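Only one protein chain is missing from this complex, and each of the others stays in its spot.
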Amino acid sequence: MKEVMIRPERCMGCRSCEIACAVEHSESKDLFSAIGESPVPCKRIYVEYIPDLAVAIPITCRHCEDAPCTTVCPTKALSRDEVSRRVIHSPELCIGCWTCSMVCNYGVIGRQKEARVAMKCDLCPDREIPACVEACPTRALVYAEVKDFSGIKRSQAALKLAKGMQTGSIP
Amino acid sequence: MPEHPVNEGSLCPKGNTTLEVLNHPDRLKFPLRKTENGWERIEWEAALDLAAAKMKGSLEKSGPDSLAFLGSAKCSNEENYIFQKIARLLGTNNVDNCARLCHASTLTGLGKTLGTGAMTNPISDLASSECIFVIGSNFAENHPPVSRQVLRAKEKGAFVIVADPRITPTSWLADLALRLKPGTDIALLNGMMHVIVSEGLWDRRFVRERTRGFSELEQNLQRYDPETVSRITGIPSADIIKAARAYARAGTAAIVYSMGITQHSSGTDNVTACADLALICGHIGEKGTGILPLRGQNNVQGACDMGALAEFYPGYGKVGDPEAAGRLQTLWRTDELSEHPGKTATEMVEAAGKGKIKTLYVIGEDPVNSHPDSSQVKKALENLDFLIVQDIFMTDTAEYADLILPAAAFAEKEGSFTSTERRVQWVEPALLPPGEARADLEILFGLAEKLGLDFPCRGAGEVLEEISVAVPAYGGMEKERMKKGFGLVWPCPGPAHPGTPILHTESFKTPDGFARIIPVEHRSPAETPGPEYPFLLTTGRTVLHYNAGSMSRRSKSLLKKEPELYVEINPADARTMEIRDGNKLFLETRRGKTEATARLTERVGQGVLFMPFHFPGTNALTAGSLDREAKIPEFKVSACRIRRY
Partner (left out) sequence: MPEAVYADLSRCIACHACELACERENESAKIFVQVVRGLAAVPVSCRQCETPLCAAVCPGEALNYRDSRLEYDAEKCTGCRLCVLACPFGTAELRAGVVERCDLCQGKEIPACVATCPSGALFCAEAENLGEDIRTRRAERIKKALGNPEPAGRRVNR
């Protein structure tokens, strides 16, 4: 499965992903009409700004292979979709006990105020590429398979190494 | 109180059930005398007269050293001070407290290396450590609020190493857990130092400028290469190297230890090895950097500071040192202080067994359950001419008493208490003592009067004034100052001094200001498992009970959760012996036998048994072999055999 991978060194904290996420999960899917909507559309990706280090890092559901949230959910509202391998949430089963939120290692399970249920990244089922990835101006977010993502990193590392060889800094 | 710097408002289970204990119907309410028809209630006057008469009798007949005084680390500084003053004015140094059973080796071990046998840093300092090395301490169960600071450090990225033979909740917090064989602590510490020295990770400047004796240590360490140490301790050599590197490389590193280090026949050496490790890495005297022996009782530090010890006067003046004795003689306006060190708590029992001690005065202690080898203790107590027990409950020791004096508990009296981090705090009474029970200080003054001793001071506040003269480190301790804020941390030599949370920042308390690095050798425990007694029995605490249990075993909610004596055994051992969880087991050592319920758990390794010492029975098994210097018994290792009931 493809996932939203993060390249924190590229994030400049513009929060475009957050806005795109909220708009995508609105009724109208349009920024200007979404603002006035009720219930207010909510984001599922969070840009964390760390003042001490002056950096921002987008954090979103990792769709863990052995997801703690699906293990603890008493009503199976959170489960793994066998086809798409995504961790999906069924609001109609959710009882709002927030055990999932307590055990989530990333703190990315939010609360839908009006329905009083959990709310998390669904990787935008209506779209080919999730809204956040598309909105990211610096490509800090990448929608890719884990092995492809590693591939990108490998080729970057190889490039660096090659440059080093050219300048002779590596014997 | 959420703003308190130590616990921040949190309480452990024992703290939560204090009221159950204090308001318990079993509280002693009247002085009792043992007669042929059982206990008889008597008046206070008569009780004090009787006690004084018996003490005077022994004094006249068999000399001052036939008297012995066993003080309490749960009593205030003032009470301990007056207690030892009575003993010493009667001409004996036979005065001791339960520190002998928990941290006597800290006094000797840290005393000879650093100069002061106390925690070097406050507990809250742990939060700023980059590496925390915990050895022989299960603070998560025994000092739960400490874990708050350790977790805070971990959140900042600290590396936590826990060395313990068992897997405990403390090891859950560890980044690296070292499961060593009981009694091999010196080998591990020397092994770590070997790695640090051979990899050049030691702090050359600190060793050069502030210590003496490094070259001897270097020589001694050669034999302790990681492979050898791994064979002795059972820890993989890679883990020893990893631990050594993490500790030595950290910018700020703390060693936390407790009774897993001290309660051995090599207790003093164990502590010395801990000090050596800290000294060669220069990990002493800064924030978050030091050695933290965690004490077990509310005032065990204070009781030692007050000189309720056989070999120390108040303020750690050595008995026999004419200068220290001279100072006290002027203060107490007397010229007869005994120059011979007295008998320690463990030696008192032995002497009583031999009939050398006639009258024993015990305050707030339960030697029957807390001393090793209970059957010998019972025999010794029976052998006494007269036993006075002053306590809040009818303990197993009190059953042997001839006279029982009911005392007030900590919340029912005023006085100062010195916590493990040297913080001296003033306590005001919150409750009234039950029945006719009196504050220990009041009883002691009453007794002193009957004994014909002329004490000039009366209230706890006035005693504190005398303490501030007798103990230099308490020079600036005033009742009003302590009541503001959260007490004062000694050394606080003058009224304007703010207290000293971190020790040894500039120089050490040794005569020349240099710390001593003293090489120590690994020795096997006094008793090792053999064919006859194949298991190694170690003892310790659980989270739900407190020491000998005379208090916590009276809380029904604690008892509901932990009702009886149990023994932890590894499932693999249990399988070969066909033992199931909950079976009654019969345990036997060379000294005694007891019964306990089996608890199968991976927390103990194979060949090791663990028993808590909160219930009568455990110490029927333990050995009385003592450390040479500190005279602390080896509670942590005995050879044992078991069979199913």
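By written order: A and B. Residues from 1 in each chain.
Here is the rule we go by: a residue touches a chain if its C-beta (ideal position, glycine included) is under 8 Å from a C-beta of that chain, and two chains touch if they have at least 3 such contacts.
Please read these numbers as outputs of a predicted model, since none were measured by experiment.
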item	value
Chain not shown: contacting residue from B:R223, B:R249 or B:K356	B:R249
Among B:T17, B:S76 or B:T589, the residue in touch with the chain that has been omitted	B:T17
Chain not shown: contacting residue from A:E48, A:E65, A:D81 or A:D148	A:E48
Contact residue for the chain not shown (choose from A:I57, A:I88 or A:A144)	A:I57
Where the missing chain touches chain A, by residue	6, 8-9, 46, 48, 50, 53, 55, 57, 59, 74-75, 94-99, 101-111, 113, 116-117
Absent-chain interface as seen on chain B, which is shown	2, 7, 9-13, 15-17, 19, 130-131, 140-141, 144-145, 147-148, 151-152, 155, 157, 167, 169-170, 172-173, 200-201, 203-206, 249-252, 543-544, 557-558, 561, 601-603
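The working rule: only the chains that are shown with their structure count from here on.
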item	value
Euclidean distance of C-alpha centroids - chain A vs chain B, Å	53
